[in-house]
Each structure stands twice: as C-alpha cells, then as structure tokens.
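Other chains dropped; remaining ones untouched in position.
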Amino acid sequence: MDDALPRKNGREHSARHPPRNRRSHQGRRKKRATELQEAGKWPHLWRIVGQYSNISIIDVESNDELHALLSSLPLFPFMTIQVTPLAKHPSSIV
Amino acid sequence: MDDALPRKNGREHSARHPPRNRRSHQGRRKKRATELQEAGKWPHLWRIVGQYSNISIIDVESNDELHALLSSLPLFPFMTIQVTPLAKHPSSIV
Amino acid sequence: MDDALPRKNGREHSARHPPRNRRSHQGRRKKRATELQEAGKWPHLWRIVGQYSNISIIDVESNDELHALLSSLPLFPFMTIQVTPLAKHPSSIV
C-alpha cells in the first residue's frame, strides 16, 4: 500500500560491529539502496546530521513486505531499526 | 492485509479526562469494540493486569485503514496509543 | 537551503489544552498548512498512525526561517516540536 510508509531510523554502519570487508559491504549497501529507490519502494532517504543514522520513507504493500525489504539490506544484522507507521495527513495537499 | 497487525497500547478510559456522561461513553465504547471484533478487524483484545490499558491485535489492509479504525473509537481523544507493526514470524506454525 | 530538512514531531491538537473555538482553529491550521505546502516550504506531511502527531519535512534556508515558520502555525503554543536536522544521504539517488 502506498500508505505503508514506515520510518527507518537505523545505524547503517556501526562502529561497534565493523564488518570484515568494509569496502565490499559499502558497495553492496549502496547497490541495494539504489535498486530499492529505483523500484519506488524507498522514495526518501536522508542523513541525520552528525550521525551514521538515516531517516527513510518506505512505500510497501504490507508489513510482511516491509520486513522482507529491511532484512534484505546487506547491513541489516548490524542495524537498529525503529518503524513508525505513517498514514495520509488530512492537511496534506499531495 | 492480514499481516498488518499493530498493537494498541492505550489507556481507554483516562482518570484525568473523565468524560461527562461516563456511562454513555462506556456503552458506545463496548458497542464499537464488539462491531470491530465481529467484523474480524480486531481479532485479539486483552486487559493489562492492574491497568486501564489493553493490548490489541488489529488486522487491517493499510495504515490508512488502521488510523481510520482507531480514530473511530468513541474514546480516541482520551487515549494514548502506540502502534507496533507486526509481521508473520518464520517459526509460527499458524 | 534545500538541505535544511528538519522533522516536526508535534502534537498539533492537544486534548489537554483544547482551544476555545476549535473549529475556527482547525480552519486556520489547515489554511496555513496549505499555504506553506504550496510555497514549497513544507514538502512532506504525514500522520503518525493512532496519534494526533505528524512527521513533516520542512525545506528552509536557515534555522531562523525555520523557527519563524513553526511559530507562525496557529496551534504553535499547544504543540510539542522536536527538530532533527537532515542532510543529503550519500546513497540517495535524488
């Protein structure tokens, strides 16, 4: 559903659990993020200033699809993710 | 979607904001809860022991439907609600 | 700056401080929100499911402009607002 717009507030790249092949991980992460953005599933992605965290808007049909999407991210095992369900706001003109 | 299973953790009946016609409110609340349960939208509803709060499982198609359902509850303006999106668990046999 | 993208996490309409002329307030609130969206200052506005809160993306040139914008909202005195500064994410394709 295009209303299924959770917020992903995750540390993508945790200093505590540095993956062995960091460069390889970063390449895979960027590739996967690009795919999901091009597929229209990940319409917004912002950096939180001063942190490794991001705030994202994900646009999926169901909670199951959302969990599948998030757990497909290469760095998922190292991320802390909090999902906030969003709906259309009555004052939004979009 | 039957995967859209949020948790409602709300104080249904807040001592701080006692509605004027309490008995009338309670009647309307129970009637609405019964309707939603009979419609299959509200499959589980438990009392948290020692509190006026409840934990509920709501089964809806989208976040928009969920917000519409929750804001249709007669005591919605007096409730504090926290939604936790749930998905199917790989070890669940259901 | 189009990078100045804070998040507004406010209770727009607090049950604790109900304004006298609620209908009038709601009309003014919606009118102001529409103006700011049409001006491109408020590109995104979502409802948090089950709450009176919203998550917004505001696009302004400076912190001073942001505070002026937020304090121009008709219900500003009744809102709790938390601003999270956002920047461009290196993996964003936008």
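Going by the order they are written in, the chains are A, B and C; count residues from 1 in each one.
As a working rule, a contact is a pair of C-beta atoms (placed from the backbone, for glycine too) under 8 Å apart; a residue touches a chain by one contact, two chains touch by 3 or more.
A quick note: this is a predicted structure, and the numbers were derived from the prediction, not measured.
Participant: How many copies make up the whole complex, given 3 shown?
Facilitator: Every protein chain is the same sequence, and the full complex holds 10 of them.
The rule we apply is simple: only the chains that are shown with their structure count from here on.
Participant: Please decide if copies chain B and chain C contact each other with the same set of residue positions, more than half shared, or with different positions, and reply same or different.
Facilitator: Mostly different residues form this interface, as fewer than half of the numbers used are common to both chains.
Participant: I'd like to verify one number: the distance from the centre of chain B to the centre of chain C, where each centre is the average of its C-alpha atoms, in whole angstrom.
Facilitator: So the centroids are 27 Å from each other.
Participant: Listing for chain A: what residues touch at least two other chains?
Facilitator: 5, 85-88
Participant: Using the touch definition from the top, list the residues of chain B that touch chain A in their complex.
Facilitator: Touch list, chain B to chain A: 1, 3-6, 61-64, 66-67, 83, 85-88.
Participant: Under the touch definition given earlier, write down the residues of chain B that touch chain C in their complex.
Facilitator: Going through chain B, the ones touching chain C are 6, 8, 10, 17, 63, 66-67, 70, 77-78, 81-83.
Participant: Applying the document's contact rule, which stretches of chain A touch chain C when the two form their complex?
Facilitator: Residues 5, 7, 29-30, 33-34, 37-38, 44-50, 54-55, 57, 84-94 of chain A touch chain C in their complex.
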